[in-house]
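I'd like to ask you about the structure that follows.
With one protein chain removed, the remaining protein chains of the complex are shown where they sit.
Naming follows writing order (A, B, C, D, E, F, G, H, I, J and K), and every chain is counted from residue 1.
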Amino acid sequence: MIKIAVINGPNLNLLGVREPSVYGTTTLSMIEDRLQEAARAQGAELDFFQSNHEGAIIDRIQAAIGKEDGILINPGAFTHYSYAIRDAIQAVNLPTVEVHMSNIHAREPFRHTSVIAPAAAGQIVGFGEASYELGLAALIRVIRKSRSE
Amino acid sequence: MIKIAVINGPNLNLLGVREPSVYGTTTLSMIEDRLQEAARAQGAELDFFQSNHEGAIIDRIQAAIGKEDGILINPGAFTHYSYAIRDAIQAVNLPTVEVHMSNIHAREPFRHTSVIAPAAAGQIVGFGEASYELGLAALIRVIRKSRSE
Amino acid sequence: MIKIAVINGPNLNLLGVREPSVYGTTTLSMIEDRLQEAARAQGAELDFFQSNHEGAIIDRIQAAIGKEDGILINPGAFTHYSYAIRDAIQAVNLPTVEVHMSNIHAREPFRHTSVIAPAAAGQIVGFGEASYELGLAALIRVIRKSRSE
Amino acid sequence: MIKIAVINGPNLNLLGVREPSVYGTTTLSMIEDRLQEAARAQGAELDFFQSNHEGAIIDRIQAAIGKEDGILINPGAFTHYSYAIRDAIQAVNLPTVEVHMSNIHAREPFRHTSVIAPAAAGQIVGFGEASYELGLAALIRVIRKSRSE
Amino acid sequence: MIKIAVINGPNLNLLGVREPSVYGTTTLSMIEDRLQEAARAQGAELDFFQSNHEGAIIDRIQAAIGKEDGILINPGAFTHYSYAIRDAIQAVNLPTVEVHMSNIHAREPFRHTSVIAPAAAGQIVGFGEASYELGLAALIRVIRKSRSE
Amino acid sequence: MIKIAVINGPNLNLLGVREPSVYGTTTLSMIEDRLQEAARAQGAELDFFQSNHEGAIIDRIQAAIGKEDGILINPGAFTHYSYAIRDAIQAVNLPTVEVHMSNIHAREPFRHTSVIAPAAAGQIVGFGEASYELGLAALIRVIRKSRSE
Amino acid sequence: MIKIAVINGPNLNLLGVREPSVYGTTTLSMIEDRLQEAARAQGAELDFFQSNHEGAIIDRIQAAIGKEDGILINPGAFTHYSYAIRDAIQAVNLPTVEVHMSNIHAREPFRHTSVIAPAAAGQIVGFGEASYELGLAALIRVIRKSRSE
Amino acid sequence: MIKIAVINGPNLNLLGVREPSVYGTTTLSMIEDRLQEAARAQGAELDFFQSNHEGAIIDRIQAAIGKEDGILINPGAFTHYSYAIRDAIQAVNLPTVEVHMSNIHAREPFRHTSVIAPAAAGQIVGFGEASYELGLAALIRVIRKSRSE
Amino acid sequence: MIKIAVINGPNLNLLGVREPSVYGTTTLSMIEDRLQEAARAQGAELDFFQSNHEGAIIDRIQAAIGKEDGILINPGAFTHYSYAIRDAIQAVNLPTVEVHMSNIHAREPFRHTSVIAPAAAGQIVGFGEASYELGLAALIRVIRKSRSE
Amino acid sequence: MIKIAVINGPNLNLLGVREPSVYGTTTLSMIEDRLQEAARAQGAELDFFQSNHEGAIIDRIQAAIGKEDGILINPGAFTHYSYAIRDAIQAVNLPTVEVHMSNIHAREPFRHTSVIAPAAAGQIVGFGEASYELGLAALIRVIRKSRSE
Amino acid sequence: MIKIAVINGPNLNLLGVREPSVYGTTTLSMIEDRLQEAARAQGAELDFFQSNHEGAIIDRIQAAIGKEDGILINPGAFTHYSYAIRDAIQAVNLPTVEVHMSNIHAREPFRHTSVIAPAAAGQIVGFGEASYELGLAALIRVIRKSRSE
Partner (left out) sequence: MIKIAVINGPNLNLLGVREPSVYGTTTLSMIEDRLQEAARAQGAELDFFQSNHEGAIIDRIQAAIGKEDGILINPGAFTHYSYAIRDAIQAVNLPTVEVHMSNIHAREPFRHTSVIAPAAAGQIVGFGEASYELGLAALIRVIRKSRSE
């Protein structure tokens, strides 16, 4: 059984509540439910975490040591300046996939740069809720591949 | 009755305690008391919040949904890098006024840029304690105007 | 009695005539009338001046020496490059408040920087016509405060 | 009958008098005479204006409201920094064509950028006196097209 | 039946032949065979194209008009400067997914920027051969979603 | 008889087919037919060429040596990075006019710079189909003037 | 007796646990024990604090007012963007020494800049665990010197 | 007899009236009187002009054609952005010396660059009133030298 | 026998035909003949290729795999932006020497940077035709040295 | 016995003689005497060198080969541009500690960057004379540690 | 009697020998002789020094302490990068005038910036040999003025 921490950053708890033109009408818990289902179908178990606190996200990433096999993260606006989250990912040294629902490259210039991406295995942007599902599938592959090496 | 969240960012709890040459000798609670009084005179009720935690400020901004009509915020040093607070303001979609006691354009270069201002209705800088009072008056106008539309 | 020069820069004479989506339908003289009224209620008298000429604005600022107690200025597009107006404000050494009707931080990048703000006491942006009234109130406070020192 | 304001910026009154290696030996009034002739042949009437004063150019642009159908402008060196002229063009909302006699892209770097071009319908550079004639023809087309819509 | 053009840019024909430390030992035709299989399982048919010629890639993108429902593209080094490919994608107006095998954000600085991403629906980077399969799944979703709208 | 090569760059073959909001509904061959007509009226003969291949455009520019008297070029997206096309124009040393249908200065920042303009005689931007006709007229003037010297 | 707050920023709780090639195998509590010992030998008493939360670090810095004589801080990744921590240090106005175990100038470019250093008395980088001991010695000197003034 | 136009830019009419810590207590007319005296001793006659209007300064520079032999100019704040004044100097093609009373290189960064200097023969900065006298002596030399060539 | 591909980029086919002041009067085939002769004298055989097409150059570089021992390349204007050619050189992993006839560091700023040089063994610039001969000698040395290792 | 070269760069010979507000009143030879004493107490012997000549400093660094075990250097203003000193340190490959008396991060922007630091083991800034003593202690630790490996 | 050190930087010993088109045909010793004469007429005595060695120039500047009353310096190319010379001037704290024979603002971009000017009293550029004489006169004034204070 693969265990994965699914971490959502600031304001993603408002998904489906606010700004539907950018993020759609699906709430975060709806996404999490469907994602759990998809994970189980692939032999994985997810643990969900959302916080508006950078520090809480770092704590959660560190808590994955010895407990989970990988991290699926949508860092929200922290994407663009949280070198501390980047360091946490680098330090725990677990396969990590960064996802974004909107196409950050087609929005304001400050959203084009991710300070976290260099510490991740890969990045998926622009597919709405599906970004999570694709990210999960990608992460499971990366974990399976590293196990078989 | 108009309800407004008044949010102060990092180190503003030290107002009147430290650096009087920049911020004067009035404490934050003195400012809040006078501001409450001014608000009531204009038919508004204020709820005060101060935190050194970016995440707590985002939580508070989100908590204004369905509870308050507008936000008066002095983001302190978060002004210059917290895209997460900017996103929170944009997401709750409540009229927001950004205030600063000192003239940030006459201080160090890093203080000249606000990443939060584009998400606010307007910005008031440089009038010491009066920045709050002017900001309150401005916010009440914006709220009244949006109600009458 | 407090005497204040109210100075408007280029194209502000077109207020209410052109670009209503940005600046509303109120004309400059309507704003000036209401502002005069508000000033008198606060024990102040305003003298209005508008010009599309940078030099004329500098002349007017200089003319305030020994005649007025403060300056309320909306420098229009000169905001972004007129170091000569900045020098004039610095030279006459009268309390000055800079106002903008639109939120300049939410418009084109070149409008995000004010070369004049460092020479002003403070800046108010984004409240439409109310920016002038808030600016007036702020300026009167600054003048009163400097008198009492 | 189409009516057009033809506006020339700083130092263009020296055309044919100074720097012939860059601008040729034809004087501005010779250009204006030929341009008037060309305009009449196309059913248009031109009104000429030249000034070294940015403010006077803004005044003239504003004066075109309700009087002329379009503006043909060579802003001279104001091209590179006069956001106030750009605002004036945007505010009067008349079809405007920007022309330059020399190829500004083949001269000093500061001449490569026009802060005015984004507010114009189009721009013609590099054809000496002919830049005006081409600009006139282009402007008449733009005006005719907007009338037929 | 969904029809998709799968386009690979310069040097990707060398996959599995050169630089295995970066791109693995799988050849492009092996990837294409597996991808076709995966596509058919999802009710899609793929047409493969690889070229080292920017112009040939633009021709192929244009040829998709009226023939295919979407484009899966790995633009190789063209990612970083081919505004012409970006324009082609924008012009044909078909759902497009950009994929990269390596994590471009963890390589040389010039590889961190994609001039093509703003014209794509989304982007997937860093999962080796799996980037294609994830990109295919993402693209099929985008196409199905746009059909159901 | 003046002979002129009319060269169109990438994606301009889609004119009238795609993105009508930016480029209108006229097809490239319609533009070419009208342009030929206009040319003949001025004693010139045009040879048309369009390619999505930078190399093919360079080949065509070189082929103009000893065969044509000037070049009318809309380099499309190559405008912004093809130093090779710039070198070709400089090398064949024939009068060249660069045209753009849209006002590139009012679009995305990367479109504001032309690396080709410094090698051209002049540039015309923003007049839709008319940009070609104005460019043709300008080019014929330049050619006639150089012949008479 | 000198009292000093020793503050460690994000991910430093993983010292000795993760990334030994960069930070060695000594844990943070081992460092703290030895540091306490060294402090006592110099007549000082240390109070240790570590957090992944920027806000908690600011709270701790503020708590030093009236309680401690100086601050020894390794801000971790906050070094590079936390203007709020810088403001806190400036506000409490206690002698502060910034330390880093690795040589930040020999790592990624974003690590070369400290936004906190201008508010500190001095900075020590590159000596592993010894950075703390040297920083402690430096801080005690600064405190002693300010007392004797 | 050498004839020279002495031109002073914006706010220099306030010399000796305002900001004595930067510019001293001598008024502009005192400087002009002494300068006239110095000029006459060297066989030169000065004509003085001061304006806060960029356009008026350009008019005055142009008026020197055929009337004066050289220009001594302190462009004030126009130094840093008036490409129009630079063009005027270049166009009239008279020997020109640029002077500044304060050391512009030791003040705010925006004052370090003169867009006018490349069009002048030379520049003298930092010697208070003496900058004018040195500039006059320099200009007379340049004029005498060009006459003797 | 050493086999070497000699590749010339855009517009180099015009050598000796155009711009003799920059490149001299020798044609490319004259250079190639003399270079072949020089190569044979050193025990090497050259295969020449010139194209204005970036893609064709990449194809030719790839064709060197298993056929040639090294590459001598003058990428022309592609030097400054073709990351695709750089990738091709890196991928085929053959010793490559980059040459330029003119001193690119003494020409326009955009010519000072080679995006290809980091993938080459070395670079020779500024010696006209001799750049090729020196480059050939350098390449033969590099090949001989790598063989003897 | 550990042998160490202590090298001081330009103008440090003026310590205690000039600019006491920045560097204090202690002369360089007083610092050196105390430092020698401190070194001997730790089983080390120092050799002092000061020069205003970049070349002499490089010569001295090179002379340490085979003679000393480490280098303690205050490069003065060479800190900010002497890549040649950086290369010398890298070439001799001896443990090196860079020290500065003042807090270079709190002075002019050009002083914030050290081109030498990446070649050093570590850096100590801001503690006046104590920077040397701390640097010495740090260096001795680095040398001892490398010996024990 | 005023005593002044006249210091010339690298390559100025070649004056009159090389590059006459930029610097004229007068040799440095001719300039020095005339300058000495001019100095004596003003009650000053000059000591001349020229070196291509940055260190030697710093030594000479330091040697002026207690011996000379001011420094006249043409730093040559050191103007643009020698922060060590700037520090020397600041440290000796003697009135210093920087001179340049050519107009550095009309030459290559790297020559437009002087890192030394902020430490000087003033700067004179562009008057050939006369720059020295004007600089001498300026320096004597500055010295006299500081004596009389």
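The rule is simple: a contact is a pair of C-beta atoms (placed from the backbone, for glycine too) under 8 Å apart; a residue touches a chain by one contact, two chains touch by 3 or more.
This one's a predicted model, so the numbers in the text were calculated from it and none came from an experiment.
Engineer: With the missing chain put back, one of J:Ser29, J:Gln42, J:Gln90 or J:Ser146 would touch it. Which one?
Structural biologist: The missing chain is touched by J:Gln90.
Engineer: Any idea which of K:Arg18, K:Arg40 or K:Lys67 touches the chain not displayed?
Structural biologist: Spelled out, the listed residue whose C-beta touches the missing chain is K:Arg18.
Engineer: Spell out the interface residues on chain K facing the chain that's missing from view.
Structural biologist: These residues touch the chain not displayed: 9-11, 13-14, 17-19, 51-56, 76-78, 80-81, 110.
Engineer: Using the document's contact rule, name the residues of chain I that touch the chain not shown here.
Structural biologist: 103, 105-106, 112-114, 117-118, 120-127, 130-131, 134, 137-138, 141-142
Engineer: Under the stated touch rule, tell me which residues of chain J contact the chain that is not displayed.
Structural biologist: Chain J touches the chain not shown through residues 53-56, 58-59, 62, 65, 81-84, 86-88, 90-93, 115.
The definition used in the following text is that only the chains that are shown with their structure count from here on.
Engineer: If I rank E-F and D-F by number of C-beta contact pairs, which comes first?
Structural biologist: Of E-F and D-F, more C-beta pairs in contact link D-F.
Engineer: Among the residues of chain D, which ones contact at least 2 other chains?
Structural biologist: Correct list: 53-56, 81.
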